[in-house]
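What you see is the complex with one protein chain gone and the rest in place.
And then chain A:
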Amino acid sequence: MNYHWNWGIFFEPNPMGTGTYLDMLLSGLVLTLKTGVLAWIIALIFGSIVGVMRTLPSKAAGWFGFCWVEFFRNMPLLVQLFLWFFVLPELLPKSAGLWLKQLPNAPFWTAAIGIGFFMSARVAVQLQAGIGSLPRGQKMAATALGLTTIQGYRYVLLPMAFRIILPPLTSEFLNTIKNTAVAITIGLLELTGQARSMQEFSFQVFEAFTAATLLYLLVNAVVVTAMRFLERYVAIPGYITGK
């Protein structure tokens, strides 16, 4: 292989004048984490609302939840980001569209919101399954205690359901972080984006992508370990995973 290896490249100054190439990758990592966490918060909020709606007896709520999930699940994430980034400002009234286009950090907000909505559909389906897996008696008991529907969800159903679906939610959280890489297409310089520009500046393809790969693996390891602890902490007594 006539490839010129140079592992010292990370400590050479980058052409942006922002320190070394390593600094460039680390700033990408920070942006990946910021985007991923914000997107995850959005996904959890909207996914929970939609997931609950799908379990309500109301036909309209169920229909809305169905449409939400189908809409965000049946389009590639890349296309959704393009819709938010390129199409939405054009369809809004002129002044609103202009404001949106001039927003500082537009790729960051678009990516976080777009990925958040995309993932919310998955969270919704999982939460629905989690609530559906609870014994019928739980809901009945809540009603018998005189709790309103909202109280029943707030104090009985949701705490149980979220604890049951914690393991799949972990992998959805990891998917959210991985999906931030798609935002490279709307110009967000997250970890993959920085590795790509490092490759373009320095021609050290394999060093740049190896470093990005290791950083992604590190993030994965940290998230999985942290969630393991959380899982043990919130395990429901009496269930297989419980104490």
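Convention: a residue touches a chain if its C-beta (ideal position, glycine included) is under 8 Å from a C-beta of that chain, and two chains touch if they have at least 3 such contacts; residues count from 1.
One rule holds for everything that comes next: contacts and distances are computed from a predicted model.
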{"item": "Missing subunit (named according to UniProt) among the choices \"Proteasome subunit beta\", \"Biotin-dependent carboxyltransferase family protein\", \"Glutamate/aspartate import permease protein GltK\" or \"Ferredoxin oxidoreductase\"", "value": "\"Glutamate/aspartate import permease protein GltK\""}
{"item": "Selected residue (touches chain absent from view) among A:Pro76, A:Gly132, A:Pro159 or A:Gly187", "value": "A:Pro76"}
{"item": "Candidate in contact with the missing chain, chosen from A:Phe86, A:Trp99 or A:Tyr155", "value": "A:Phe86"}
{"item": "Absent chain, residues of chain A that touch it", "value": "1-3, 70-71, 73-80, 82-83, 86-87, 90-91, 174, 178-182, 184-185, 192, 195-196, 199, 205-206, 209, 212-213, 216-217, 220"}
